[in-house]
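So that we are looking at the same thing, I have put the structure below in structure tokens.
A single protein chain has been omitted; all remaining protein chains appear in their positions.
Take a look at subunit A:
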Amino acid sequence: MADSIITDRAKGAPLIAGFTEEGEDLSPLNLAASNLSPLGGDAAKEHSHGGGFGVADSSRAGRPSSFDPNDFPALTGREEDWRFTPLKRLKGLHSEALSAAAAPAIEVKVTEGNLELAVGVEQAAKSDARVGFLAPEDRVAANAFAAVETATVITVPAEADGDVIVASIHGGNDTPSAQHIVIIGEPGARATVVLDHSGLAVLSQNVEIDLKEGADLNVVTLQRWDDAAVHASDQQARIGRDAHLKHTAVSFGGDVVRVTPSARLSAQGGEAEMFGLYFADAGQHLEHRLFVDHAAPKCTSNVLYKGALQGEAAHAVWIGDVLIRKEATGTDSYEANKNLVLTDGARADSVPNLEIETGAIDGAGHSSTTGRFDDEHLFYLMARGIDEKTARRLVVRGFLNEIIQKIGVASIEEQLSEAIEAELAQTEN
């Protein structure tokens, strides 16, 4: 693609101590090693995008977490993890007391497979051991935790075998609100859980996903809000031994949507696949911040987010933090983000951060590309009689289809294809 920036290291290629790349984070361990290299040292520090409150070069692992919003300083927009987010448009999610009562209603149903499946749906107090097993990592998420008394706990029973469970989350007001959802996959459970967000809401939401040993959950979070909605969703997953999480975030609607999914691979043999798809229109801010934490041996992770942007001040942000800790030997990890900018005036920020604290891994790589719509593609298709509109649709649809196909549930794939068609129809008007 013309005008594209590509950073790529082949899967399995060795990481060279002191080797720096834009967007790459070096852990303190690597920094220590890199000081030995003439290429390391200060140069490495300059390129670091490490998190933490004012602590230069701190590892992603060192980010503070707390259930109390007051443990986090008031946001200024200069923080590493908030620097792209328009705080003014958060409608107080970061600064005001939130209402649990005003949060969108949640309705859970088994829509495919065994419709009689005994899915547990209950309101559990936040003191319940199943709730709050992973502490919020930012002020907005902590603010939501402080505001709720109970969490909606959805328990997928062990006998689930490929069933589809849909939680419809529909909002009807713009009061700053808070919500907490816990999804538990019992040992060996195999199912798809869809969080389908629609309507109007100003919502800070915590979603915790707990995969027990051998569980295999396909979690799809759809953000198809009304235009004025504001949604911050912290979705943290704890992945048990030999468990498999496929997490797909799809963001189309809303004024500001900020999804921060994280996968904690804390037991051997876990696997995290994290996919995402977004379509940012004029004025929209769609942000996805990933964290894959390899904290146990022999885990694999694969991240792919693809986005299309169109219209004045359409803004997409993608941050992908991958941390491979010292104990995570035999890790195989890859992350990629691809953006397709369809019109002038849109902006995509894409930052992959890779921290590696052990050399004994199978592979780790990242890639980020942001490209314009390629006129040569258009010419080729039009030279075969295909009109410009159809040609553009073919290319964009093709680009985004790769993610849709990964969801693996035909009914959802169809709905998303339709949503993309609707987005495309918008450019043409």
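What to note about this one:
Quick note on the criterion: a residue touches a chain if its C-beta (ideal position, glycine included) is under 8 Å from a C-beta of that chain, and two chains touch if they have at least 3 such contacts; residues count from 1.
To be clear about the criterion, contacts and distances are computed from a predicted model.
Think of the chain that is not pictured: of "YdbS-like PH domain-containing protein", "Fe-S cluster assembly ATPase SufC", "Carbon monoxide dehydrogenase large chain" or "Macrolide ABC transporter ATP-binding protein", UniProt labels it "Fe-S cluster assembly ATPase SufC".
Only one of A:Glu312, A:Asp362, A:Glu402 or A:Glu418 touches the absent chain when the whole complex is considered: A:Glu402. Listed here are the subunit A residues that touch the chain not shown: 374-377, 379-388, 390-391, 394-395, 397-402.
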